[in-house]
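Heads up: the structure comes next, in structure tokens.
Not every chain is included here, but those present sit where they belong.
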């Protein structure tokens, strides 16, 4: 429940539109909703500007659907990540209006996205074809959070001209998310070219000493290019969220 | 050499103030200045909005002073990080106007800092007293890049009330840098409370399985709190630079 | 065979209730019972106050059921952990009165639990929904060992208010078991709030650099909060056992 909803409830009460009983009813799941196996953080939207997102991995289908239903009821919107197709099928049964972003493995209730018409866009850059699922997770999250997103995929350093030819796009972006597996050198190279914040996302793509993304992660943390910060391996969600916070910054309050 | 300087040179030439010879003289170290052991990136300011910063560790005193002198000459300003007191003494001999930020281990030529009078400040949060040198490196860099910086030190999770009492300050910040060693849990807790981007900096403070900051780094990368990205262990410079890029975002262009 | 049983046997012999032959018969599997592939530690109850618990993982179904049967015969009670449903089915065939604690993956003969009516309870705190199986293993073990157990699940640091609202419960507990995966920061935060011993249990929940619980483990070992000790990743059994020892301390002897 966000600030706006709470304000509205209190104003309705003040103006006599609703009774104290209704106020209590509406607030009863505030600040959290206790399902026993989960305490849904209903204060999250108030605190973070965005409701809790369900991380499906490690949860049972039953737990996921119950949490999804409750968040949908309370917040009006709902996002679930790392959602395999069967998760989508189950949620669809109780929330028929959900959309499934297959490559991104995201199930979401299509909130009216106040997509920015502005020129401030987040650019998703990825090293290879196999990195796309992680890149898409970031892209879809950023779009669901109301950002304009552009994509520039498969421009890894082994064929640098593919990146350099697109330097105009790189320089035009407001925030960049750079996704790469294997040696993970792409964020360093991009970071050296632009003057905007770069979020680097290592992926578990690779073999041998890629160590499931660890090598790419180390590369990114060691980057000599300033203006770059890193998230966990395969954490497209975290990168999209962070980029969205940055992209919206200084916007609302002006 | 930044965009402004290059523009000015070209305009002076066009208006007849300077001869072609002088233009060439001024541009002769563009795009880089080759000292043999170093190629100073004179295009950096143009590309990244800020001139190259000297990372002193691993360079000889002689190399550092030569690079410092050349950058000072070309760019008008100069910043050197990881600078021990003897580095400061050496640079002072050739650039008498330098300032030494002792705790931050930074030597800098005091550029006229167009410090924002605005309410948009970067908040430096640190877990313990021993983390302060890293926190100060971040703080001083951000200040030298023209940001207002506030500090909130020694508010680690073992005494959580020290942090919670300051929640007003936390919520008022535009960007947060959270510095912690040992278990490195502070960024997660801060990240759960605010709706602004958090840059997490692990430090090498600790013993035993802190593994010189590795444990803190892993904690931060694994953080469940969204809106958080991480830099290398003890990389105060990188955090300050990233926070500055974010804080200035959407500002110049409006 | 515990101290009480041995005493009783010896008293019965002294009072003429049983013959020397019967005494020998009863003691014949003391101090251990050799099944060839296993030597059941019949002295365990005498030494540790609790009979040997069967760790099912890595044992064949045939080995488990033989050991279970023998322990049941000798000790009157029997506990098996890491027991998949098929283990339960097999044991049930030979010991029909067993109970299966599904989430905790524990099969046990329902010993008359002298549950404390006292106010001294062990509090189980968990970070996320996916940590519940490990938390339940700890909770059920503690209950089977005669402790009152309370549960407080899904109160991770990303939504700290869920924990702080429950601070009364936290402060009322006699011993706390805090279970968390991912960054594993919860035990540090809880440890900073209470003045009772905290047993921290890292779980293998997570992805990327969680390294199957290693990151959470390191966080807990590095904790700045005093009064905290750690067990192996996913070792709910060990945490429950340790907490029970602590909770019963100073109790019997007074």
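Residue numbering begins at 1 within each chain, and the chains themselves are lettered A, B and C in the order written.
The rule we apply is simple: a residue touches a chain if its C-beta (ideal position, glycine included) is under 8 Å from a C-beta of that chain, and two chains touch if they have at least 3 such contacts.
From a predicted model like this one, the values you see are computed outputs, not experimental measurements.
Taking the whole complex of the structure file rather than the 3 chains in place, the copy count of the single sequence reaches 8.
Just so we're on the same page, only the chains that are shown with their structure count from here on.
With centres defined by CA atoms alone, the chain at the far end from chain B is C. For the self-contact between chain A and chain C, the two sides draw on mostly distinct residue numbers; the shared fraction is below half.
Note on chain A versus chain B: their Cα superposition corresponds to a rotation of 180 degrees, in steps of 5.
Centre-to-centre spacing of chain B and chain C amounts to 51 Å, using the average Cα coordinate of each chain.
With centres taken as mean Cα positions, chain B sits 27 Å from chain A.
If you average the Cα atoms of chain A and of chain C, the two centres end up 39 Å apart. The set of chain C residues touching two or more other chains comprises 128, 158-159, 208-209. Residues 128-130, 132, 153-155, 158-159, 161-162, 165, 205, 207-209 of chain C touch chain A in their complex.
On chain B, the positions that touch chain C within their shared complex are 127-128, 156-160, 182-185, 188-189, 191-193, 206, 208-211, 214-216, 218-226.
Listing the residues of chain A that touch chain B in their complex gives 47-50, 53, 120, 174-175, 192-197, 199, 217, 221-222, 226-232, 237-239, 241-242, 245-246, 249-251, 254.
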